[in-house]
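One chain of protein is taken out of this complex; the other chains stay put.
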Amino acid sequence: MTQEAQIPISSDKDVVLARQQGRLLALQLDFSISDATLIAMAISELSRNIVSYAGTGTVILKGIQGSGRIGLMIVAADAGPGIADIALAMRDGFSSSGGLGLGLPGVRRLMDEFDISSEPGRGTTVTGKKWRL
Amino acid sequence: MEVPILKQGQFLIATIQAALSDADLVQLRTALVRQVVRFRSLGVIVDVTAMDVVDSFASRTLLEISRMIRLRGADTVIVGIQPEVAFAMVQLGLTLEDIPTALDLEEGLAYLQQKFTTTD
Partner (left out) sequence: MQNAKGSREAISPSSYPADLARNEPTSELLSELVAHLRQNRTLLREGWVTSITEARLLTAMTQEEIFAEATSVYDSYVAALETGTFEALQAYARNLSERIIPRGVETHEVVGIVLLLRDVLARSLFAKYQADFEKLNRILDAYEPAANRIANTVAVGFVQERERVIRQQQEAIRELSTPVLQVRERLLILPIIGVIDPQRARQLTEQLLRGIRTNRAKVVVIDITGVAAMDASVANHLVQTVEASRLLGATVIVTGLSPEIAQTLVTIGVDLGKMNTVGDLQGGIEQAERLLGYKVVPSN
């Protein structure tokens, strides 16, 4: 499985590009239209965060395999200001769009696996995986 | 890419194409407000059938369009949200709050017409 794409993010046009590529990759990997949409939405939100908070960053999209399943991995990384309080950012109020407006709890709900690491002043990396049913 | 806005009687219909940039959405908002004032429209339908992703920015802008148009005395109806998109939107908590929604253009027009002909 060598499908991989790296998209530099620095403007809203890159956000659109990243999510279109994500959708395409998801469909290539035989995800349902529904899941491809979820993946595109997650990529859109993560990319927007990069533009809004860090200015520039990178989104990596990769087809992956694990335990015999096929999946898609999203890595959104930036060297921006970072998140001081990750717990706050991840607090999931019911139907809210995230404690700090980053939409991260929502993105976590869209993904099967979710990981975030961030250091104030160093940057943030969010990794999400969605497995094909 | 400019979004085409059609006038249908007392209503305006904006049909969004896919792959809309943020700037295009903001431009649509400005254009709709201007045209509502110009034509004294009673209602606006925004058709998002072709949008394969409605993310937080798009949701926010649609909400803004609705608010700004309401200030000019008109209603906004969002039509054509795809089932998959609707599902993803609610997962992200994007509910479009109190903006009226309808299945498609036909239903959207029916809604507006019903609303504005009850004064018969």
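Order of writing sets the chain letters: A and B. Residues in each chain are counted from 1.
Throughout what follows, contacts are C-beta pairs under 8 Å (C-beta built on N, C-alpha and C of every residue); 3 or more make two chains touch, one makes a residue touch a chain.
Worth saying up front: this structure is predicted, and the values here are computed from it rather than measured.
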Missing-chain contacts mapped onto subunit A: 34, 68, 93-95, 133
Footprint left on subunit B by the chain that the document does not show: 78-79, 81, 83-84, 86-87, 89-91, 95-96, 101-103, 107
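The definition used in the following text is that only the chains that are shown with their structure count from here on.
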Subunit A to subunit B touching residues, read off their complex: 12-13, 15-16, 19-20, 23, 33-34, 36-38, 40-41, 44-45, 48, 95-98, 103, 105-107, 109-110
Subunit B to subunit A touching residues, read off their complex: 19-23, 52-53, 55-57, 82-85, 87-95
